[in-house]
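A single protein chain has been omitted from the complex, and every remaining protein chain is retained in its original position.
By written order: A and B. Residues from 1 in each chain.
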Amino acid sequence: MACITLLSDFGSASGYPAAMKGVILSLYPSAQIVDISHDVERHHIRAGAFLLWMVAPYFPEKTVHCAVVDPGVGTARRALAIASGGHFFVGPDNGLLIPAAERLGEPKVHHIQNEKYFRPEVSRTFHGRDIFAPAAAYLAQGLPLPELGPPITEYIKLSFGEGIRRGRILEGEIIYIDSFGNVITNIAGKLLHELAQPGTMLVVEVSRKVVSARSAQTYGEAEPNELIVTVGSHGQVEIAAVRESAATRLRARPGESVRIQRPT
Amino acid sequence: MACITLLSDFGSASGYPAAMKGVILSLYPSAQIVDISHDVERHHIRAGAFLLWMVAPYFPEKTVHCAVVDPGVGTARRALAIASGGHFFVGPDNGLLIPAAERLGEPKVHHIQNEKYFRPEVSRTFHGRDIFAPAAAYLAQGLPLPELGPPITEYIKLSFGEGIRRGRILEGEIIYIDSFGNVITNIAGKLLHELAQPGTMLVVEVSRKVVSARSAQTYGEAEPNELIVTVGSHGQVEIAAVRESAATRLRARPGESVRIQRPT
Partner (left out) sequence: MACITLLSDFGSASGYPAAMKGVILSLYPSAQIVDISHDVERHHIRAGAFLLWMVAPYFPEKTVHCAVVDPGVGTARRALAIASGGHFFVGPDNGLLIPAAERLGEPKVHHIQNEKYFRPEVSRTFHGRDIFAPAAAYLAQGLPLPELGPPITEYIKLSFGEGIRRGRILEGEIIYIDSFGNVITNIAGKLLHELAQPGTMLVVEVSRKVVSARSAQTYGEAEPNELIVTVGSHGQVEIAAVRESAATRLRARPGESVRIQRPT
């Protein structure tokens, strides 16, 4: 019973994810289907890529991750199927799948071309249902990846970058705002551990705001109204606030730069 | 492993869909349960009927669709179980199930009466849990439909109507606004293909607004801020906007009339 995850910007209540599930179950009735999220901000490829990157490693080997944040649907953008680290990824060639695939191993990327594995009629606006869902169902049942189409080496890359440490300063970028308003950065957690002991007061600069925040190991350590800098469950440095949204407070947005400084 | 779909206006976070799933799994532990949506606008039978109509065809034969948008719960309205086109439908007699059942085949409609297949105590406010969910679980395991109750021929109909073409004009009605704000009409896609080549500028009249919109084959063809008229993945003509909500821009609401004209 192989697992198929779904991620999209369709809205969980829209019926579109259910149409994909119907297609999958028609081909593979005992599939174990898991929704990662269908409420990715519309057309926000980086946000979808981050969620997939965050969640994919917790799934068992042979899981097929089918992700659709696809502003270019119906244009010349290609459809991809990728094998990496024992998992598979299916979705558009716009970078969405790449960070997760690279996190798990050495991606082998194929261009989905074999119409034998498409739905009989392919709409121009819903490749999730007509191309990606069937490809995922076939892969989950053991179809060899090259059956879907030839390997390619040129495809659209996407990277969150990697924050760095320069002495008393960490520098990076916001990659995601989670549902609690925690501000997740591209700075690896170990750099925070190198920078400061838990409890140290730090100076955080985000989107031209400069604030104080305490280095903490857990949300429970923070005082009400206090900002903390911590290592989130995804292993990245994040800025959080207890019982409120740090992102709202800092007016932080993905893509903005972050500086975290330890005073002398 | 038969599939049971659920659709309701309960809210996915309300706990009520989970209660239905608990009842189903108590009777049929290996059921493959799929949510279509639980966020149908409250008591909006036509919106629920459209989602079910849109999604049902993608599910495998023998799927049982259990739908509950049911403002009349606890009154004299009847409970129905329907067989059509190899699928089953369970829900209230208020029209909700009819468009989907008619789309799939020739509906055989039965009035659920046999209390042997109810939960032991039937509440007056939650037939989804106490009558529909158990009926769905029994049907999914092969219970013959007549076991639930006698066939009937009088039941509440619901139709979205059918848009028409008169020369250079398409006329119809809005049946649904999707999660992207796309305005979905009751005009069949082939009428748009007959009316105009892709790329043609059309005049669209919705809710007393008159706007220009381009006939397009896919969302990707549109320019920012441009309205397009296209055939959606459900096969109906829809009015869409790129990266914004066409419905908000047009202040369009389900039930309003739509006119699409090709200039001479």
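To be clear about the criterion, a contact is a pair of C-beta atoms (placed from the backbone, for glycine too) under 8 Å apart; a residue touches a chain by one contact, two chains touch by 3 or more.
Owing to the predicted nature of the structure, the values given are computational and were not obtained by experimental measurement.
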{"item": "Among B:72, B:85 or B:189, residue touching the chain not depicted", "value": "B:72"}
{"item": "Identified contact with the non-displayed chain, of B:30, B:159 or B:212", "value": "B:30"}
{"item": "Interface with the unshown chain - residue positions in chain B", "value": "10-16, 18-19, 21-23, 25-26, 29-30, 33, 42-43, 71-75, 77, 123-126, 129-130"}
{"item": "Sites on chain A contacted by the missing partner chain, in the whole complex", "value": "1, 3, 5, 12, 32, 34-40, 51, 54-60, 63, 178-180, 217-221, 230-233, 243"}
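In this text, only the chains that are shown with their structure count from here on.
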{"item": "Whole-Å separation of chain centres (CA-atom averages), chain A against chain B", "value": "31"}
